[in-house]
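Of the protein chains in this complex, one is absent; all others appear in place.
Let's look at chain A:
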Amino acid sequence: MLSKRIIPCLDVKDGRTVKGVNFVDLRDAGDPVELAAQYAQQGADELVFLDITATHERRKTMIEMVKSVARQLNIPFTIGGGITEIADAEALLNAGADKISINSAAVRNPKLIEDLAKTFGVQFVVLAVDTKYVNGKNMVHLNGGRLITELETENWIKQAEDLGAGEILLTSMDHDGTKAGFDCGLLSKVNQMINIPIIASGGAGSMAHFTEVFQKANVDAALAASVFHYGEILIPDLKQELKRNHIPVRI
């Protein structure tokens, strides 16, 4: 049986991981390679690196980081942030990234999804969607939830699947940072609409939240950042807890 995946998400700036990470035995908490290796050893099934750098030097630094990660890491990883054209994606693929995640560039130019899927295969293309509930509707947002678009979340995801997205990373901005649990209602609704894998994101605060999102929304994977980085949830413990709840995981 296919396992449900647990995915730590790392923010990267200028080739360094940011946000407090407090693994006690880490020599350099800002080193993405060391951090990635640590998560892989703990049993993470996959990693997502989100590049939040906004300089022109970004691409070069990021490519070097991706290569370093790929040399060391024996599990798959996704790179997101600032990918706007085929050349960006190709450079990341050649540096060893397994998937790329696109967000605002796809909203501005939906054909990018199609072009990426045709060039590299659907398995390479993750569509990240930030959603917020506004006036009774789920609306796609950009810039970390600050900018609303005209797109309804459900319609956009369906359109992206038709265009060739291979996976959906759905972040609820209403739940993100609350540590009050994932948005199981919306995740379940979207999951029933599509036939590609979906990653739940936003709201993880306890191990019970992971159990809940797999049981209630039957998502394929769950992503979190701070609960892992701050050591509030240890991946081996989480996997055991999920197993006790009869959720298929890789131990």
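Following the convention adopted for this analysis, a contact is a pair of C-beta atoms (placed from the backbone, for glycine too) under 8 Å apart; a residue touches a chain by one contact, two chains touch by 3 or more; residues count from 1.
Keep this in mind: contacts and distances are computed from a predicted model.
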| item | value |
| --- | --- |
| Omitted chain, identified by the protein name its UniProt record gives, among "MoaD/ThiS family protein", "Imidazole glycerol phosphate synthase subunit HisH", "ABC transporter permease" or "NADH dehydrogenase subunit" | "Imidazole glycerol phosphate synthase subunit HisH" |
| Hidden partner chain, touching residue among A:Cys9, A:Ala36, A:Leu50 or A:Ile75 | A:Ile75 |
| Selected from A:Phe120, A:Trp156 or A:Phe228 as touching the chain missing from the view | A:Phe120 |
| For chain A, the residues touching the chain missing from this view | 1-3, 5, 40, 45-46, 67, 70-72, 74-76, 93-96, 98, 120-123, 166-167, 195-197, 220-221, 250 |
